[in-house]
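Note that one protein chain of the assembly has been removed; the remaining protein chains are unaltered in position.
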Amino acid sequence: MHNFELVKPTTIADAVQALSGEDAQPLGGGQTLIPTMKQRLAAPARLVSTLGIAEMQGVCTDDHGRICIGGATTHASVTAETASTFPGLSGLAAKIGDPAVRNRGTIGGSVANNDPAACYPAACLATGATIVTDKREIAADDFFQGMFATPLEEGELITEIKFPVPQASNYQKFEQPASRFALVGVFVARFGDGVRVGVTGASEDGVFRWSAAEEALSGNFSAEAVSGLSLPAEGMIGDLHGSPDYRAHLVKVLTGRAVTAAS
Amino acid sequence: MTNVSMTVNGKSVSGEVEGRTLLVEFLREGLGLTGTHVGCDTSQCGACVVHVDGKAVKACTMFAAEAEGAEVKTIEGMAIADGSLGTIQQAFQDYHGLQCGFCTPGMVMSAAALLADNPRPSEAEVRSYLEGNLCRCTGYHNIVKAIMAASGQSVEPVAAE
Partner (left out) sequence: MPKDSGIGASTKRREDVRFLTGRGRYTDDINLRGQAYVHFLRSDVAHGTLKGVDTSAAEAMPGVIRIFTGADFEGVGGLPCGWQITDRQGNPMQEPPHPVLAQGKVRHVGDPIAAVVADSFEEARDAAEAIEVDIEELPAVVDMKAALADGAPKVHDDLSSNLCYDWGFVEDNRQAVDDAIKGAHHVTTLELVNQRLAPNAMEPRVAIGDYAGHNDESTLYTTSQNPHVIRLLMGAFVLGIPEHKLRVIAPDVGGGFGSKIFHYAEEAFCTFAAKQLKRPVKWTSTRTEAFMSDAQGRDHVTKVELALDAEGNFLAYRTDTLANMGAYLSTFSTSVPTWLHGTLAAGNYKTPLIYVNVKAVFTNTVPVDAYRGAGRPEATYQLERVIDKAAREMGIDPVELRRRNFITEFPYATPVAVEYDTGDYAATLDKALEIADWDSFDKRAEESAKKGLWRGRGINTYIEACGIAPSALVGQLGARAGLYESATVRVNATGGLVVMTGSHSHGQGHETAFPQVIAEMIGIDANMVEIVHGDTANTPMGMGTYGSRSIAVGGSAMVRATEKIIAKAKKIAAHLMEASDADIELKDGAFTVAGTDKSVAWGDVTLAAYVPHNYPLEDIEPGLEETAFYDPSNFTYPAGAYICEVEVDPETGKVTVDRFAAADDFGNVINPMIVEGQVHGGLAQGLGQALLENCVYDENGQLLSATYMDYAMPRADDLPSYRVDHSCQTPCTHNPLGVKGCGEAGAIGSPPAVVNAVVDALQRGGKDITHIDMPLSPGRVWAAMNV
């Protein structure tokens, strides 16, 4: 990979300062970024590591009952620390990558990257999470703008993500057999005022909410409620692992399974 | 170049690294600890798994400078003090859990991390935990068996005539 300067701040303020330099980029666990740099598909001049920033680590609950997760919290920590408070999210984090990857990779890094097959974006959308940066708060519905596209500006750092906790939730991941990313992943979240469904891996526009299913499930939270629905294959991803038809079909199957598991 | 210091297998070490120097490169080239291997460039094969501050990580997907001040353990540090094989290592030999040996260091380090978290895993838990470690020789059968045996659970003995 190209060489760069590695900076390891211990406060958000120092990180933001370091990120103001040209071609500077935050580094979480690097589990996606480092392989990308090895392929020379990314060549930042400066990497600003977030793993040493204490105020970006860990999980807490805010005054609105939201689960707030520091941007530099690893998947393994999310798994452990949300197991009783938000099992749907804990289960999602436990399925990301493999154990060694989960010990390094961070929620902020994953969300910032907005990989169309990443898991966390499905949970963010399905819960209506808030993505907090050093500059502002962004609603999940506004944050995921298509494959790898987000409103994050150059040098903007995700410091925290706040998840409203659903009454019931579940994430179903059907793995792409090689990468073990989501071929399709569906996060179903049931709140007092309705149901939200976040779908990852499937669409050429990246993670999305399946509104027809949300409507059906808000009236009847059962697998049968979605069995009669169909999702158009148009706009779904087609690749060597699955056709658009197959992905559209899986969205429905996994949504039903997530509902059953959450019920 | 910056200087990096860490503890590797109980010894304090330091060396000059670039920003881009990976932990695995520092271990292999800087310290001559060539037991940690590199089998891919997409962070999937796990031949490079080491422990950093007690946690299994892929040394090919972490910069050496990120391990500043850390406790690092590699396959070279897994034998017991008198030099004989540790429990997991011995189980790998006893149950033929390795063939070419290339993935083995990562397998042993992952197995050690698993057993530290989960001292009596089921077969399914072992297989699931090894998701990030590829082996092309053994078909995993005997690796799984070795890890089960290392956890003190009874397994079928090796074949005999």
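Labels A and B are assigned to the chains in the order they are written; within every chain, residues are numbered from 1.
One rule holds in what follows: a contact is a pair of C-beta atoms (placed from the backbone, for glycine too) under 8 Å apart; a residue touches a chain by one contact, two chains touch by 3 or more.
Keep in mind that what you see is a predicted model, and the values were worked out from it rather than measured.
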Of B:Thr61, B:Thr74 or B:Ser151, the residue in touch with the unshown chain: B:Thr74
Residues of chain A (touch criterion as defined above) contacting the omitted chain: 1-3, 38-40, 174, 177-179, 181, 183, 239-243, 245-246, 249-250, 253
Contact footprint on chain B, counting only the chain that is left out: 20, 28-29, 33-42, 44-45, 47, 74-76, 78-79, 85, 89, 92-94, 96, 98-105, 108, 123-124, 126-128, 130-131, 133-145, 158-161
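Please note the rule applied: only the chains that are shown with their structure count from here on.
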Separation of chain A from chain B, taking each centre as the mean of its C-alpha atoms, in whole Å: 29
Interfacial residue positions of chain A with respect to chain B in the complex: 1-6, 8, 29-31, 34-35, 37-39, 47, 49, 51, 76, 97-101, 103-104, 179-180
Chain B residues within the chain A interface of the complex: 2, 18-20, 22, 41-44, 46, 49, 55-58, 60-63, 65-66, 68, 110, 113-114, 129, 131-133
